[in-house]
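Other chains dropped; remaining ones untouched in position.
Should a chain be cited, it is by its letter among A and B, assigned in written order, with residues numbered from 1 in that chain.
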Amino acid sequence: MWVYEKKLQYPVRVSKCDPRMAKFLMEQYGGADGELAAALRYLNQRYTLPERVIGIVNDIGTEEFAHLEMIATMVYKLTKDATPEQLKEAGLGDHYANHDKALFYQNASGVPFTATYFQAKGDPIADLYEDIAAEEKARATYQWLIDMTDDVDLQDSLTFLREREIVHSQRFREAVELIKEDQDTKRIF
Amino acid sequence: MWVYEKKLQYPVRVSKCDPRMAKFLMEQYGGADGELAAALRYLNQRYTLPERVIGIVNDIGTEEFAHLEMIATMVYKLTKDATPEQLKEAGLGDHYANHDKALFYQNASGVPFTATYFQAKGDPIADLYEDIAAEEKARATYQWLIDMTDDVDLQDSLTFLREREIVHSQRFREAVELIKEDQDTKRIF
């Protein structure tokens, strides 16, 4: 079980009301390579991965929920002072019609989140490569998002998140090595 | 952010290997009224609900993740000793072909989880009725699941979860009253 601690993993600041950027950030809230997909993917794998790497997916999965909260905070801050007219101009008129300013787990195009974005195979090598690929894809999304804004405060938070994905990718590569080592050991005896 | 604590909210015990029951329980893992839908629904509403009821959705959302973990543990325990042949007989041959014994966020029919199962409107009364309905629907699912098993250990955990939904439904009804009270107060001044 999880205990909520009322703080963000890393500070989230934005320089201005910018609903258009909020729209693009939703990609990391409810999109294919977003933080929700990441968190759910790793935590779901805990039951069938080998003992030795369960801690890694548990830790990273839990951290991704903290990232999800950071993204939610960004989207909220970028839109909270926008008028309906500003939301329309930013391409969020469809969002407003359905959700007012409430958040929703969908991608930047408004496609609702689906679990088909990720996978669990019960084969440790396959599952860990799924995880490495996920981190590389999330890293790319953060790069495209950083490219799309000139808000230095927002860039700071996004850069932090992109860096964490690189660290996670590295940890999953190490996990692959641990598994291969174990498999080799088993083959010897 | 959330901190992981290595224990279940309530003990999960099963009396026997029963993959057929595991299949039905997946409804509460990745189904329309399951624990994942519940957790995501409430935590997403935190940003736009009035101050006074944010604590309630935050608490219940966090608890639903603990429930999700209990369901995962049940599914895992009911299937871990099953052979591929037993999985086929239990109607889980399709699951095995895709996931081996790994869990996945899908309902009992194998339909992958989608965020279209729930909603956020940015209108507090609408959102809280969405939440009351969610709890009543989850309560009903737990009842149907309890009806489908004679495993008393499993029934014990499921009964705990059903009771929690009743408590949550009550808390959301109280939250509706708090909001109405505030709206009445605002109208007076």
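Note that a contact is a pair of C-beta atoms (placed from the backbone, for glycine too) under 8 Å apart; a residue touches a chain by one contact, two chains touch by 3 or more.
As the structure is a computational prediction, the values presented were derived from the model and not from experiment.
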| item | value |
| --- | --- |
| Entire complex copy count, 2 subunits given | 6 |
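Criterion: only the chains that are shown with their structure count from here on.
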| item | value |
| --- | --- |
| Fitted rotation between chain A and its twin chain B in degrees, CA, nearest 5 | 180 |
| Chain A and chain B, separation of their C-alpha mean positions in angstrom | 22 |
| Residue ranges of chain A touching chain B (in the complex, touch as defined) | 1-5, 7-9, 30, 36, 40, 44-48, 58-59, 62, 65-66, 69, 72-73, 76, 98-106, 112-116, 119-123, 127 |
